[in-house]
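Mind having a look at this structure? Questions to follow.
Note that this complex is displayed minus one protein chain, with the remaining chains in position.
Letters A, B and C mark the chains in the order given here, with residues in each chain numbered from 1 onward.
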Amino acid sequence: MKEIINLPVQSIEEEEYHINMGPQHPSTHGVLRLVVTLQGEIVKKLQPHCGYIHRGIEKMCEKDTYQQIIHLTDRMDYLSAHINNHAVCLLVEGALEVEVPERVKYIRTILDELNRIASHQLWWSSFGMDLGGLTCFFYGLRDREHILDIFEESFGSRLLHSYYTPGGLMRDVHPNFQKRVKDFLKYNRKKIKDYDRILSGNVIFLERSKGVGVLSKELAINYGVTGPSGRGSGWACDIRKKHPYAMYDKVEFREVLRHEGDTYSRYMVRIDEMRESMNIIEQLIDNIPEGDFSAKMKPIIRLPEGEYYQCVESARGELGIYCISDGNKNPVRMKFRTPSFVNLGVLDKISREMKIADLVAIGASLDLVIPDIDR
Amino acid sequence: MGVRIKNMKYADFQDNETLELFEKTGGNVMLTTIDDVIDWGRSNSIWPLTFATSCCGIEMMATGASRHDFARFGIEVYRASPRQADVIVVAGTIVNKMAPVLKRLYDQMSDPKYVIAMGACAVSGGPFFYNTYHVIRGVDHVVPVDVYIPGCPPRPEALLYGVMQLQRKIKLETIAKERKTKDDGRRRTIKL
Amino acid sequence: MDSEKLTDKILEIVPEAQQEENKQFLTFLIPPDKLKTLTTHLKEEKELDFDYLFCLTGVDWGTELGVVYHLTSTSLNHSVELKVKTDNRETPEFDTVTDLWMTADFFEREVWDLFGIRFTGHPDLRRILLEEDWVGYPMRKDYTDEVNIVEL
Partner (left out) sequence: MNSFTKYFTDIFWGFRSLLIGMSVTGRYFFSPGQIVTQQYPENRKKLKMFERFKGDLIMPHDEHNQHRCTGCGICETNCPNGSIEVISDRIELPDGKKKRIIDKHIYHLSMCTFCSLCVKTCPSEALDWDQTFEHAVFDRTKLTKILNKPGSSIIKDIE
């Protein structure tokens, strides 16, 4: 008995232990596995294990034609499917030096921005849900349905569209398109005010997000954290400003920057970005020129031999495509530099010495889409 | 056949011939009444597991949200723990690395348990059937599937329709016989 | 810094570097043993200041394996593309750049996972996407897997 009592007991504060978050965990937004080393409730180390949805899209691209690759890119970052398609289309058009009609550029820009709003709304819903506010889930998804209706009316699918083709669009937008988009903008302006009232000023939310997971600008650049997460740290990394494509050099919009670098600033960047996206759409929607919805393209697209890199600003950050072509109809190598994959790398760094409950908030504020990580 | 879900008629549903294969064989009056009561309860309170791997998961969330409201079917709450869940909606691709996890989740669920394969990837591998090295071609290679919902991703209404199909299937169960273990005959791979 | 000055500067650091034709970027083929020297200079020198590695790609050119680095400077707005290649398909090995750009951590693990290119000095070189016991490197051109791959 005496021996048992006198055993050296390690206090709980000193002892480190591991817990698994995921692959099936409601707050990892999919099938991400985080092995967290904890001391008490403090995160000491975090190891992301990805690959639970690695489908080998890059390998499949080597056997596919460029039109077929577009439908695969939909399934990478499914929340900004249009933007992914846009990247491939720009890559092919840039390599072939095809000039797409003005109308296509306008429509593409509008759809990209609508997609960005939809993505941010879904992110807002799930972010609120992760922090315990179930109301956000219902409100965010309710408003998102309006965007999906616009998409569905024009090209028949809600989430994964495969609407862009190299050189233009699959078919022209529906005649109702302009009216519906304008109605949506009017509707959404009111709803975003609601978002602010429900969550942005909420005292519980502020306590859980301010000063949590601080990412400095230098770290953001070194880790390559782009998109709203990078801009929340004050790094002006918007591809729409740096390398404008489509109509982004013709429209006026503000690059939303905040300098605190914590979860709250990443949150506010996204909320403000929704407003900026609506401003962009408003400038374009009335001036869509008439014309063809597609440039003339050969039925089989062969890129000239060489290497191409094309980046676009997806809803999560810089989506880059590096493509090596040998002149055939299939690429030799197609690499997707997906934003979530890179942004995940910083999670370990910024969640150290935080509470495990904050890890949920930090993970959600980076807006990770798991198939975008694993491809 | 008296199987009615909401106000949908029997003839409104697809694949009735397969359903007739599952139909229970006889039973006395007492037992069928108990069966009916139990099946009524079971079919109207199937709680799903929060399990979404990719794009179809977003449509599943949309089904749970305001516009489509899963809860009208008694599929009230998403459970985060497999112990409390009755149905697992496999929404998305299952890859080699995920398959053991899915199998374990399925094993941890308590009987009676059901599986809905939602979307092309879960039904057959879908867009990732050919030329890839890490994808399970159809979730029925891992766990037995009750209802297949094709689509990429299926509309929320399509998911609700699939849920109604599952409810119809549950209503045919009987406690007199052990629920057919799904490995006999139904779990088969399809030659393509 | 404009591209001519940049070319001179890089050739000054690594005289063996070969410039390649590329419309988009200034491209150099670097001998693998000089990679570390060059990248350290690119990162550390104030007038170069390449602080952002935006893409790191493993490539299988059929006979050669290699890695392509895309670097840019957020303050000076110039970019460069570096390539390293090796004939050694059994044990290809390059120096890591993780100590300079932390982005490279995940990228290099991915390249090791899918191409089997080892990075000397990487702190934690494990497979990232596939299981630990996966045999072979699936993104290589000569990879065959009769169990898992169904050809169309």
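Some points to look at:
The definition used in the following text is that a contact is a pair of C-beta atoms (placed from the backbone, for glycine too) under 8 Å apart; a residue touches a chain by one contact, two chains touch by 3 or more.
These figures come from a predicted structure and were not determined experimentally.
Seen in the complete assembly, the chain not on display touches A, B.
Only one of B:I46, B:M60, B:V95 or B:M164 touches the absent chain when the whole complex is considered: B:M164. In the complete complex, the residue from A:H18, A:R197 or A:K250 that touches the missing chain is A:R197.
Among A:V43, A:L72, A:L114 or A:L303, only A:L72 touches the chain that is left out of the view. Residues 5-8, 12, 14-15, 18-19, 22, 66-69, 72, 120, 123-130, 138, 140, 145-152, 154-155, 157-158, 160-162, 164-165, 169, 190, 192 of subunit B touch the missing chain (whole complex, contact as defined above). The chain not displayed touches subunit A at residues 64, 67-68, 70-72, 135, 142, 145, 152-157, 160, 162, 170-171, 174, 194, 197-199, 201-203, 206, 299.
Quick note on the criterion: only the chains that are shown with their structure count from here on.
Arrangement of the chains shown, judged by which pairs touch: all-to-all, with no pair of chains left without contact.
A straight line joining the Cα centres of subunit B and subunit C is 46 Å long. Shared contact sites, meaning residues of subunit A that touch two or more other chains, fall at 51, 54, 56, 59, 63. Residue positions of subunit C with contacts to 2 or more other chains are 130-131, 138, 152. Subunit C meets subunit B in the complex at residues 130-131, 138, 143, 145, 148-152.
Residues of subunit C that touch subunit A in their complex: 22-25, 27, 51-55, 57, 59-61, 68, 70, 74, 81, 101-103, 105-107, 110, 114, 127-131, 138-139, 152. Residues 49-55, 57-59, 61-62, 65-67, 78, 80, 82, 92-93, 95, 97-98, 101, 105, 127-128, 130-135, 152-153, 155 of subunit B touch subunit A in their complex.
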